[in-house]
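With one protein chain held back, the other chains of the complex are shown just where they sit.
In this document, chain identifiers A, B and C correspond to the written order of the chains, with residue numbering beginning at 1 in each.
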Amino acid sequence: MPALEEESLANASNDLSMKSEPKIRVSLPEGLSAETLREMYGRMVLTRLCDDRAFALNRQGKIPFAATCQGHEAAQVAAAYALKRGTDWVVPYYRDTALALAYGVTPREQLMCLFARKDDIFSSGRQFPNHYSVPDRKIASISSIIAAHVTHGVGMALAFAMRKEPIVTLITFGEGSTSEGEWHEAMNFAGIHQLPVVFMCENNEFAISVPQKLQMAVANVADRAAAYGFPGVICDGTDVVATYSVVREAVERARSGDGPTLVEAKVYRAMSHTSDDNQLTYRTQDEVDALKARDPIPRFEAWLKDRGLLDDATIKQMKQQAQAEVDEATDWAEAQPPPTEADLYTHVYASGPLS
Amino acid sequence: MPALEEESLANASNDLSMKSEPKIRVSLPEGLSAETLREMYGRMVLTRLCDDRAFALNRQGKIPFAATCQGHEAAQVAAAYALKRGTDWVVPYYRDTALALAYGVTPREQLMCLFARKDDIFSSGRQFPNHYSVPDRKIASISSIIAAHVTHGVGMALAFAMRKEPIVTLITFGEGSTSEGEWHEAMNFAGIHQLPVVFMCENNEFAISVPQKLQMAVANVADRAAAYGFPGVICDGTDVVATYSVVREAVERARSGDGPTLVEAKVYRAMSHTSDDNQLTYRTQDEVDALKARDPIPRFEAWLKDRGLLDDATIKQMKQQAQAEVDEATDWAEAQPPPTEADLYTHVYASGPLS
Amino acid sequence: MATKTVLEGVRDALHSEMARDPRVFIMGEDVGPRGNVFLITKGFLDEFGRSRVIDTPLAEASIVGVAVGAAMAGMRPVAEIQFADFIYPAYNQIVGEAAKIRYRSAGGNSCPLVIRTPYGGGVRGALSHSVSIEALFYHVPGLKICVPSTPADAQGLLVSAIRDEDPVLFLEHKRTYRLIKGDVPEGDFTVPIGKADVARQGKDLSVITYGLMRHFAIEAAQSLAKDGVEAEVIDLRTIRPMDRSTILQSVAKTKRALIVHEDQKFGGVGAEIAAIIAEEALFDLDAPVRRLCGPDVPAMGYAKEYEEAFMPNVERIAGAMCDLVAV
Partner (left out) sequence: MATKTVLEGVRDALHSEMARDPRVFIMGEDVGPRGNVFLITKGFLDEFGRSRVIDTPLAEASIVGVAVGAAMAGMRPVAEIQFADFIYPAYNQIVGEAAKIRYRSAGGNSCPLVIRTPYGGGVRGALSHSVSIEALFYHVPGLKICVPSTPADAQGLLVSAIRDEDPVLFLEHKRTYRLIKGDVPEGDFTVPIGKADVARQGKDLSVITYGLMRHFAIEAAQSLAKDGVEAEVIDLRTIRPMDRSTILQSVAKTKRALIVHEDQKFGGVGAEIAAIIAEEALFDLDAPVRRLCGPDVPAMGYAKEYEEAFMPNVERIAGAMCDLVAV
């Protein structure tokens, strides 16, 4: 599907081609050019900086809340690039910062939601950070109610199927969310109607403090797909390329009318659940330290360098550029006005704030 | 488990031993004596007469509503006898007349609920018929809200497990109920804690008018058990002996601490969903006629006769006796007083009808 | 004008909107070949096809949740909950999601969705097929709630609901389906959401009601008229938004307010009506506000005696009217 590749190039916001493109090109995963791979890497770097910034702002007392995606970035960026951006829809969850940034959310937009500014495009400062809603970039609105968005994604896919639009819908969630009844109902509905959906579970083995074995009696979330009549596939969600291949295949199945897939990306949560949590109350420092070895960013960096797709100078330049963007976005967003009392009453109904 | 057999004998309300017990005994399913098998047959016959009576009363305009269990009797009676009656709990659904009658509900009690009399022990005429609640015989109260009772059964099993009581809980439901989110949550919880539960799905392939293929994308409800980490087993629910063996094994698993089983009894619904439905709006007369061949009662009758466990004279006697019981119960129940206006206010709270 | 039943009004609204707008579709349990348990959608499957008349699995959260998603994606779903008693599993989707989508996305997303469901007693529906649910939803900003009682209102309000840009909970009193007949305009017409109907003019007291009770209240008013007492009967037609000014104008005129609903009293919709009057029209009143409502017990029972004891009827309403004018 070469369209995909052009798409990603067209969408690239910066020229990331290296000064000295290596002559001998290694074979790349289908659909991914060197440029796209570097762009994906760039999104991961940018995400990490946004994530770190959120926690720094929280520690400084400038924002009361932050939620991390560290450990999930590879899976999210891979999924974003496996879709036809601008066409396919994503229905994400609150941990999908990397997915959002890879799907077109800008650092300024991200910082605006952290600061809960009036002109925050996701919710005008009404929702917690990372509750994206960007219709023009095909990102659906979600709430904090776990798993409530899964039926929505299915309904969107139903609408696209009814209108015969060749759109795929990606719906993401944590493994904890698969315990909810609504998740079951969504999967069941999608299976019955063989809708063009990719369900992606970002399994980090914890629902806040509750470990997977107290959430389900199965080893893999993917094992649950069989109950709905479609495939469940597992991938290493800290491996960009592996996840990309799996999601891409699922997207193609969906687009060609062969129905949904449940992708389980095995990831990990590097930090506490949110800034309100302290994971050392339920797992040991050793456990947490051990996770560092799985960091998807150095891993992808090494993969790209091994193949001559990236060199240290470019990495440095990309990181600097991303840092500058995040710094600029922070200052800019902080300076934007907050909502006013009058803003409380907008968008209750299309016709106004009647009750 | 010989206790079971003695139990069933002790509970037998009538002496059903044949005049001329055949000398050469065939080998019987473990746990089932000839007497018990005849008793089971008797419960099926009694159920059929109660069911027919309900519809006759409905046609006569004496009761506004009736729901049938015709086609499900074998599965239900088998399940009841696979349990330790008086000890194990059942959490049934509204189609479980045979299960209830096999578990100790009397024809008088059944007719009282049909007539919605004040002294109806299930609900004092508050609920639709067949919404059993007989704590002294270990039958839990249910509502009409599909699948809402499944978590209750799991919670009861949790309580028994906490108190280390060797009680098994049987929870029944139709295949339609497995679409509900609550069903998923109940299964999941039972799996995680490996609770002593037997889930029995009475799959008649219809949820009112909606055929199985529009309810789920899998061929068997039993296929769903794998998502919860315990076995799913299929049996012919029109075959008493086959169902008995499968449920009995599941009960033993549960009692010995090996966790839940999902039993799928393949049954059929002989009549319309309820007296308010007309199944010819969504399936053909031919389809309905074809079902008659699967009637579990003649089938079990033949099985018993083949083995010399029952003869025509006994059958005739049993049917007459059951008919007499149902007739007596009908006249008696009809003559009982209805609730009064004052009864509206009882049992709101333990402390009275405060609001 | 044609004479039809409430059921026919509902059906004709669904039919005309589906014919008019390809974005409109129906989903719910048994809406397909069965044509819904009350036969409202009989024939729809043949006419509009399986992709627009969807027999769903037995799973209310997804009936609403999938419809919410489809609405967010530009469709106009009409989701059916077979009986109002079965709406609870979908509460999260209605109250937590649909009602907040516009607000939470600051207008970025909308959710033009209708959730239809038959409610109310009087048909021997027993404990789980008789509930009134309006009080469990009317507190929720972002939702609209319709409770039509006549064929014309059922049809005209349902058309309005389907064309509305926001989620509407559309409650059809099942006893009215075949019982209530009335004149309905021909062709395309709507009844606006948010406007009460002065169903009967009067000067001696105001009866504020909705649903099946509108008809009982009118009958009671007619019986009182023989003794020269003229009751004004206000049928709210929609509960959220609630037509405060029609209520207040009427009470200012009659100086006496009787609120009647079938639903239980404590915390029912009548509480808000009484509160509005107590805040805005207190000095107009010549008598205390009165509420005649269902009793504060968990449900209407199956036995006829429970139903009769539970539901307000013409005699009880007439009695309460007499008592109130006597104060």
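For the reader, a short list of remarks on this structure follows.
One rule holds for everything that comes next: a residue touches a chain if its C-beta (ideal position, glycine included) is under 8 Å from a C-beta of that chain, and two chains touch if they have at least 3 such contacts.
Only a predicted model underlies this, so the values are computations on that prediction, with no experimental measurement involved.
Considering the whole complex, the residue from C:138, C:170 or C:210 that touches the absent chain is C:138.
Looking at C:16, C:238 or C:264, the residue that reaches the missing chain in the full complex is C:264.
Contact with the undisplayed chain is limited, among A:207, A:309 or A:326, to A:207. In the full complex, chain B touches the hidden chain at residues 89, 91, 120-124, 126-127, 131, 133-135, 140-141, 143, 145, 148, 150-162, 181-182, 185-186, 188-189, 192, 346-351, 354-355.
In the full complex, chain A touches the omitted chain through residues 64-65, 116-118, 123-128, 143-147, 176-177, 179-182, 207-210, 214-216, 276-277, 281-282, 338-341, 343-345, 348, 353, 355. Take chain C: the residues that touch the chain left off the picture are 61, 85, 88-89, 91-92, 95-96, 99-100, 103-104, 127-128, 135-136, 138-142, 240, 242, 263-264, 266-272, 274-275, 277-280, 282-283, 285, 287-291, 296-299.
Following the convention adopted for this analysis, only the chains that are shown with their structure count from here on.
Look at where the CA atoms of chain A average out and do the same for chain B: the two points lie 48 Å apart. In this assembly, the C-alpha centroid of chain A lies 42 Å from the C-alpha centroid of chain C. Under the contact definition stated at the top, the residues of chain B that touch 2 or more other chains are 179-182, 214-216. Residues of chain C in contact with at least two other chains: 56-57, 59, 61-62, 89.
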